[in-house]
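The following block contains the structure, expressed as structure tokens.
Only one protein chain is missing from this complex, and each of the others stays in its spot.
Chain nomenclature is as follows: A and B, assigned in order of appearance, with residue numbering initiated at 1 for each chain independently.
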Amino acid sequence: MKRFGLMIVVVVTASLVPNAACATSTMESSKLGGDLTISAAASLTDAFTALTQQFRQSNKGLKIHLNFGSSATLVAQIQSGAPSDILASADLTNLERLIDSGNVTETPKVFARNTMAIAVKPGNPKSVRSVADLVSLPFVALCSKTVPCGVYASSLLTMSGVVIAESKVTRGIDAKTTLSAVANGDADAAIVYKTDVLAAKKTVFGIDIPGAQNVQAMYGISPIRGSKNLVNAKSFIDFLLSEQGWQILKSFGFQRP
Amino acid sequence: MRCGTDIHAWKLDGEALVSVVLKGSVRQGRLILDMDIVAEDEIVAISGVNGIGKTTFLKLLAGLLPLDTGILQVNGIVLDDVDNQIFVPAHLRNVGMVFQDNVLLPFLSAIDNVAYPIMATGIRRQQARQYARDAMGQHGIIHLAEMKPIQLSGGQQQRVALVRALINRPQMVLLDEPLSALDADARREVRAWLTVQLRSLPGTKFVVTHDRVDIAELCDREIAFMQPQTQLTGNETQTTIVR
Partner (left out) sequence: MIARERRVGTETPKFVLVGASLALLFLSLPLVGLLKRVAWSGVFASVTSGPASEALRLSLITSLFATAIALLLGLPLAWVLARIDFHGRSLVRALVMLPMVLPPVVGGVALLGAYGKSHGLIGGLLYDVFGLQLTFSPLGVVIAETFVALPFLVMAVESGLRSIDPRFEESAATMGSGPSERFWKVTLRLLAPSLIAGVAVAWARALGEFGATITFAGNIEGRTQTTPLAVYLLLESDPEAAYALSFVLLAVCVAVLISMRGSWMGRRS
């Protein structure tokens, strides 16, 4: 009941502010309250944690719930009725699936671009220099074939003409756990997002993949149809697309779409 | 059959005697024993109130319980000597024991129960079962051979347990309240049967019982466990057997 009352206040206030939907600085919009549930790809963990923290600075009454996982899993959850207000996906394919199933009615907005990189043990003990070198390693960690990170890795390998035997590949359920296999486990290398490699700092050694052989991961975001916190959702998306939001994304290694 | 409370009576003739020297304590000093008896081929009743230590005494003899202090000798052979750290465990002693409630192995038939001690000496199962069969025949319980303990009455279990305890012709036979779990009729019957069986055995038979009729009918001598006449200190129960 209390939440409903708050919603009334928010809606009324929002409608009083001109151009609330435009990508303006958060400082100018009115303070939001209530809840906001964001489902975001695992590779957005650090970036979105920072973004939501910043967003809350100027919206102290807002309670934000972050739900990270592989984009494919998140889509399945939303299709089963999980009460999410926003989906931030690591590819546009998954957002399209939600459009097909009617859970998303607006056109998704692309907010960031990512590329893949190789992560190996600190110090690069096996002297890996390129994707081709991965073939000679005992165990390589890749994301599951059904999640965006895995799909990107597959196309990347295909483009480079590199084939790694499946019996040497350990599949992680999302980007973070895949990387963890190198950082904390016994995998010798992983192909994950560049942003993940950057975020892992000293626990892994990163090797860039040249643009010509690399894939471009397009990250999209959209509010979910039927969300009870649509105003909050749109407000956050505006913040994400703003210059301030972009600076935060950039600091984690994402690129402009 | 002279049973009474005359615990000073001794029988000293003959060979094949069993002498028991037991001087020590157990149960953290709550049971102190000082015993030096010679009992050949006799049925000795151990009487006393519940909890006084009769079963403990049997366990000491059987080797199921070590002494805390003291020494136990049977026929001059040291079985338990705390100061010199000697302890002969139960399976190496020459005893046959019948526990309260019989304690037949529930997963073996009667004949396999009887054969168990024979097999423990290394004899193979076929042969052991044959010996068991003979023994059960002798004691009139062969018809129970293939039955499981749970199918037997209290009296029948009792008989099987006794045959099993005797089969290796032990030097000492220990019986813990052998008739207490039986109803009056079974009791009479088994007592009579037990008397015959025990009489025909060499070696000493210790029978724990608090039933006066058992004592009167069954045994040759009685050792009464009792609290000393002197006053007790606190909750201790000191039992001193005086020769």
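Side notes on the structure shown:
One rule holds in what follows: a residue touches a chain if its C-beta (ideal position, glycine included) is under 8 Å from a C-beta of that chain, and two chains touch if they have at least 3 such contacts.
Note that this is a predicted model, so its numbers are computed, not measured.
Only one of the listed residues, A:Ile173, A:Ala189, A:Ile209 or A:Ile237, touches the absent chain: A:Ile173.
Contact with the omitted chain, checked across B:Val49, B:Ile77 or B:Ala120, is made by B:Ala120. Of the listed positions B:Val95, B:Leu179 or B:Leu194, the one in contact with the omitted chain in the full complex is B:Val95.
The chain not shown here is touched by just one of A:Asn184, A:Gln216 or A:Ser251, and that residue is A:Asn184. Of the residues in chain A, those that touch the hidden partner chain are 72-73, 76, 121, 138-139, 141, 144-147, 166-173, 177, 181, 184-187. Mapped onto chain B, contacts with the missing chain fall at residues 59, 62-64, 89-93, 95-97, 99, 101, 103, 105-107, 116-117, 120-121, 164-165, 168, 174.
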